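Here's a structure for you.
One protein chain is absent from this view; the other protein chains keep their places.
Our next item is chain A:
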Amino acid sequence: MLVHSRAGRWATWAGFLLLFVPLFAVPLLVIVAASFSTNWSGVFPSGPTVANYGAAVRGESLQALTTSLVTAVAASVFALLFGSWAALAAAALRKRGKRALDALFMLPVAVPSVVVGLAVLVAFSRPPFLLNGTPWIVVLAHTVLVTAFAHQSVSAAIVRLDPVYEQAAASLGARPAYVLWRVRLPLLLPSLNAAAGLCFALSMGELSATMMLYPPDWMPLPVQIFTATDRGSLFTGSAVAVVLMGTTLLVLLAVSRLRTRASFR
């Protein structure tokens, strides 16, 4: 938005801060403040300490962090593969087939994630698909949940992709597979990258479906935070939450750095 008068600019900033600070900044700041304290009975927390972080980056918290990272990376990779494949296939379909496929992939978003978790648990608890009790069931549930977003953002990018590039490639004698590999995918790379970041962040924060099905030896970080605060260790929980937040942001930052290098024009 372009605002030219000085007063107008001030008003815009004031309005922005008025909305942004209470909605976004304060809750996050509260978490950060809590993670550095031992007591919070007045208006402000007290008893500054870094001991909470000692607990947050050691032992089962550290293991939960690795679990979360592995799960998120795996789920993002699978989601990206399935989602882009489906989006590319849908783009080749006629209108009606495309709409049906789009709707199918939006289903996990429309259905509450607790339901998705339960469904995955029930479906994969008996042979021949016995995944219950293994890390794979968590990865699977996350993949189901985030594929919708990968599919959505990739198919939006495919629609925007100018067909002249594919046609130029085809007129130069490139077969469809070659065109896909050498022209369409490279041109879609920025969107694929953005989709990867989105999937990763969603998976890192996923709690409700995970709660339904995580095995004892594969506890992701959000579950760890939940159980810690549930037990009453509010400040340790906050420190773990800050670690989760920081890790996710770091990865997203790295991903977006890659994106600026991959984008052209």
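Please note the rule applied: contacts are C-beta pairs under 8 Å (C-beta built on N, C-alpha and C of every residue); 3 or more make two chains touch, one makes a residue touch a chain; residues count from 1.
Keep in mind that, in the parts below, contacts and distances are computed from a predicted model.
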Checklist line | Missing subunit (named according to UniProt) among the choices "ABC-type quaternary amine transporter", "Glycolate oxidase FAD binding subunit", "2-oxoacid:ferredoxin oxidoreductase subunit beta" or "protein-glutamate methylesterase" | finding: "ABC-type quaternary amine transporter"
Next item on the list: Check the options A:T12, A:N39, A:T66 or A:Q167 and report the residue that touches the missing chain.
Entry: A:Q167
Notebook entry, point to check: Hey, which of A:R160, A:R175 or A:R231 is the one touching the hidden chain?
Noted result: A:R175
Check: Please identify, in ascending order, the residues of chain A that touch the omitted chain?
Finding: 162, 164-165, 167-176, 178-179, 182-183, 186-187, 189, 264-265
